[in-house]
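As you look at this complex, bear in mind that one protein chain is not there, while each of the others sits in place.
Entry: subunit A
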Amino acid sequence: MQQLLNGLFLGSLYALFAIGFTLVFGILDRLNLAHPAVFAAAAFVGIELVAVGGLSIWVALPLVAVVGAVLGLIIERVAFRPLTGRPDAHFAGLISSIGLGGMFIALLLFRYGPDTRRFPVEAFPTQTFTFLGARVTVLQVAILAISIVLMVGLTWLVARTRLGRAMRAVAENPRAATVLGINVDRVTATTFALSSALGAVAGALFAMNVNSAQLGMGSAIELKGLAVIIVGGMGSLPGALVGGLVLGLAEVFAVQYIGSSWRDLVAFGLLFLLLVVRPQGLFGSRRVREV
């Protein structure tokens, strides 16, 4: 039971990270590799707000989301928009976002130094309670709740709102969307902002969950985030959620039943197997669009 919960909490953070990742990918067909840098930056900014600014964690988290959104706008404007219309925009965007992510990390290094940083010990409640024989902290429950609310909220936004419809129209065909009177640039920018805000919240929650924030924390999770969106089906939001949980549980049970050194091997082995059996991912549809 404890391991099941461990996997669930870990998986929900993977999912939150991956949903931001997959949003940009699904709608704009761009892979934003500055996303891990936003993840790390948000954790450091969150710590700064709480430790130095003296804010409550519940005030700091929305602020972190705002910071993430601003970073998303910067990423879109600097790394992606200048490349619009170029025939190699996919690949060029990939590289320019890696570059921009590297610059973000360099700025963090300049501002905070190389040391690991943490939220102050008293920043959040540390009580634990027992649930079906397993120990759970209040913080973990809060993290799970925040993750679920954000994921459901985002799915609703994409499925039901005017903005969501515009996003889907852009995803289908940007040129046709323009003809329909949709401001493609604005929708694109909003998508990046939303995506990065989610990544930022994920980063701050992750740092809280493990009591540690490092400059490289984004790159450590980046590969797993990519695995999650592939398992889930590229661009599928429910897929990213399920994919995150699957990866989290796979890791935890690999430790339990096979051995701790085999954790990544099992997790990525599973991914490989899934790609062989179902190349489009769990929730993905076969892509007919020419890339």
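The rule is short, and it goes like this: contacts are C-beta pairs under 8 Å (C-beta built on N, C-alpha and C of every residue); 3 or more make two chains touch, one makes a residue touch a chain; residues count from 1.
Keep this in mind: contacts and distances are computed from a predicted model.
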item: Protein name (UniProt record) of the chain left out of view, among "ABC transporter substrate-binding protein", "Transcription initiation protein", "Lipid-transfer protein" or "Inner-membrane translocator"; value: "ABC transporter substrate-binding protein"
item: Candidates A:Ala197, A:Met217 or A:Leu271 - the one touching the absent chain; value: A:Met217
item: Per the touch definition above, residue among A:Gln3, A:Thr178 or A:Gln280 touching the missing chain; value: A:Gln3
item: Contact partner of the left-out chain, one of A:Ala15, A:Leu71 or A:Val252; value: A:Val252
item: Chain not shown, touching residues in subunit A; value: 2-3, 6-7, 9-10, 114, 116, 118, 121-122, 126, 128, 135, 137, 209-212, 214, 216-217, 220, 251-252, 255-256, 260-261, 263
